[in-house]
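Following: one structure in structure tokens, then a few remarks.
Heads up, one of the protein chains got dropped from this complex, but the rest are sitting where they should.
Every chain is named by a letter (A, B and C) in the order it is written, and numbering of its residues begins at 1.
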Amino acid sequence: MQEFGSETESFFVFNGTGANVSGLACVTRPFQAIICAESAHINVDECCSPERFTGCKLLDVKTPDGKLKPSMVTPFFASLGDEHQAQPAVISITQASECGTVYQPSEIKDLADIAHANGMILHMDGARLANAAAYLGCTLREITGDCGVDVLSFGGTKNGMMYGEAVIFFSPVLAQEYKYFRKQAGQLASKMRYIAIQFETLLTNELWRQNAGNANNMARLLADRIAGLQNLHIAFPVESNAVFVRIPESAINTLLEEYFFYVTDDNGPVARFMTCFDTSEEDVRMFSESLQRALVQ
Amino acid sequence: MQEFGSETESFFVFNGTGANVSGLACVTRPFQAIICAESAHINVDECCSPERFTGCKLLDVKTPDGKLKPSMVTPFFASLGDEHQAQPAVISITQASECGTVYQPSEIKDLADIAHANGMILHMDGARLANAAAYLGCTLREITGDCGVDVLSFGGTKNGMMYGEAVIFFSPVLAQEYKYFRKQAGQLASKMRYIAIQFETLLTNELWRQNAGNANNMARLLADRIAGLQNLHIAFPVESNAVFVRIPESAINTLLEEYFFYVTDDNGPVARFMTCFDTSEEDVRMFSESLQRALVQ
Amino acid sequence: MQEFGSETESFFVFNGTGANVSGLACVTRPFQAIICAESAHINVDECCSPERFTGCKLLDVKTPDGKLKPSMVTPFFASLGDEHQAQPAVISITQASECGTVYQPSEIKDLADIAHANGMILHMDGARLANAAAYLGCTLREITGDCGVDVLSFGGTKNGMMYGEAVIFFSPVLAQEYKYFRKQAGQLASKMRYIAIQFETLLTNELWRQNAGNANNMARLLADRIAGLQNLHIAFPVESNAVFVRIPESAINTLLEEYFFYVTDDNGPVARFMTCFDTSEEDVRMFSESLQRALVQ
Partner (left out) sequence: MQEFGSETESFFVFNGTGANVSGLACVTRPFQAIICAESAHINVDECCSPERFTGCKLLDVKTPDGKLKPSMVTPFFASLGDEHQAQPAVISITQASECGTVYQPSEIKDLADIAHANGMILHMDGARLANAAAYLGCTLREITGDCGVDVLSFGGTKNGMMYGEAVIFFSPVLAQEYKYFRKQAGQLASKMRYIAIQFETLLTNELWRQNAGNANNMARLLADRIAGLQNLHIAFPVESNAVFVRIPESAINTLLEEYFFYVTDDNGPVARFMTCFDTSEEDVRMFSESLQRALVQ
């Protein structure tokens, strides 16, 4: 894909788990380890597919906002060379993160630098990369290859496609064996044209930015509407299409009767409200009112 | 799916490799073995995904026509109970077979019987099950659950869908853990509705039979048109949507300039011509003429 | 082995990693998870062999003293039934723990109860089980099968054998397929008699208790001798054959010139001193004096 630079190699796959797992398998050996945030999709939402398919251990770190920092990563390097321990080989970050926050380019570069200085790879789960680029007002390349990302899962499904993601390697050498991993992972579509045409559409005239931008705007709008409500606390900066709020459990239960959303527990329940490419202002207004009613009951 | 009986449990997945591998993983333990025809898709076309994801060994048998017979399977039972050898646990058959031939219901029953009598499972790769049912003039159930098939990969992609297959368990007990294997195998679609609606359409008013029937008819038509040509020998009975022919390598090369098809080598080249749900009589006519020209050069 | 009860099934293997990994593989399915202490050998000292060979995720918990408590385990049960997450299926504890502490029988029973109430298995890494039994003055069975342990790695190597461990199942049903996992894991000795005779010797007249008792006594002696030294803090209760001490890094470096021991970092360096079946009082005296000298430099 031209958006990522001329040296890149792109491969279409079916879904996000498939993109992450096959991409990671391609750049690891089965005795190695992948460092990631505790909240990472690969750590908590893929039914240990990464462990099963790569053989690697996931070394997860608690983060305040879903974002890794070099200081969280470096302690794991102590095990390098010790045959008793899985060998750190990949740092995997999520852009936008699972908390809805967005890495600045410089933050990505810093992680890439310590990865590369230690012979490691920087992997990015970009299921919502478009949202991050829309938030930052930058190109897709400026927060991936240009920052030192080596392997990227570039999401299509969350940004309006029926299905389809892409695995992108920023160096041809890394991509050499990928086609075998994709096939083995059950991610080679026989009618690939149906994924290709969706991506072509999404990339034409930056439709991806328009879709992601709308999702971001609606999240911003939602956050603004509910920010002052009593008994409600917005848990993370709203930088993409997610609004995380701490609200009483009773309000959650009332709201769940009307809307579906995920709830996690971090010293009290945290509700995750997601907007998307076709969320409208009217949707946000109605949801906000339901939330308000739920809070005052 | 009602077509397979009320006791069945159905799960949608992305593609054929995913269906086979996740279904087989669900019914095996990693020290076991899967008996299949040497030509089986799981044996030669899935980049050892079955071995990788199930841990099992594939015990493959040469067959004259792509179909297993009990006598080919039973010799493997000698290793049952011997800890030095992978333990046969599944017989996997393909309907229609990779040679385009079709198992009669009684042939499937015989394999199911010896499988069950030995505590084993009968798995069917039904990527082209619709073609087999159309050929036999029977329902989908009559050549699967009714014959003792335990787990089925039911193909949609080869019968006109954009993407999507189903894994069907004919006993709820076998299906209990499947949802985890599907997720882990990267085969859980977040927007599953787009697979569901395609299957719903395919199963309405037996559209599947219409599509597969056309493919079969066009293969039959092709076979009839070319049967008498000099230097051409039809290698297997034409019972579904495939016509395998032995023709000289020079003819193959000429034809490959116009059409894409696979060629295998079995004491001389064998070309595989496939028809599909939207192949027309005109397509067949034009292809036959190209073939005829290629043969006389 | 009679020591563990008549219903048990015992299998000899080569080493501790082999015992843990093959035993765990036998009682898990590849989409499941194993809950353990962060310090567990399976988590930090087996080069992700458990993940690689079982396919499972390890869910690790920080502990103050190497011992799991029910309250640390139950939060993981929230993911039961959710196909996006690896399914907790085993609680794995280490007796004596990696901190040298010993589970009381009632503590083990409590963990067994919550495991079994949730359809899970209690696994025990008993590389130093003999030390725990010697400390508690009980039989081997009283802190394993009698407390609800389902699968045990029973250590021989750390208690004086040249090599050899045993995997013990407290229910024959669990053991049914183990012989295949042992073979597949490369843990089936062709000349098994050499492991058997060592275990026979160790179990005759409770030689195991004598060996482990000596190791424990020497650790106790060491702890007593050094307890009052300045700049030295004993980090965990001394209940088996390990003494963990916080001492200045300079003292560690001096001592490492004479003796080999492991050092971990937990807000400052912690040195691990191990005694064994043939450690003598003279050894302890000499080591204590070296330590004393190192501290005063």
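To be clear about the criterion, contacts are C-beta pairs under 8 Å (C-beta built on N, C-alpha and C of every residue); 3 or more make two chains touch, one makes a residue touch a chain.
Predicted model, so just to flag it, every value in this text is computed and none were measured.
Taking the complete complex into account, C:R52 is the one of C:R29, C:R52 or C:K67 that touches the chain left out.
Residue A:Q184 is the one among A:S39, A:S92 or A:Q184 that touches the chain not shown. Looking at A:A25, A:A115 or A:L291, the residue that reaches the missing chain in the full complex is A:A25.
Contacts to the hidden chain, counted on subunit C, fall at residues 14-18, 21-22, 46-49, 52-53, 157-158, 162-163, 180, 183-191, 194. Although one chain is not drawn, its touching partners on subunit B can still be listed: residues 30-33, 44-48, 51-52, 55-58, 78, 83-87, 265. Although one chain is hidden here, its contacts on subunit A can still be listed: residues 25, 29-31, 55, 83-84, 87, 177, 179-184, 188.
What we mean here is this: only the chains that are shown with their structure count from here on.
Shared contact partners of subunit A and subunit C are B. Comparing the residue numbers each copy contributes, subunit A and subunit B share more than half of them at their mutual interface. Set against the Cα centre of subunit C, the chain with the most distant centre is B. Subunit B and subunit C have Cα centroids lying 49 Å from one another. Centres computed as Cα averages put subunit A at a distance of 36 Å from subunit B. Under the contact definition stated at the top, the residues of subunit A that touch 2 or more other chains are 46-48, 52.
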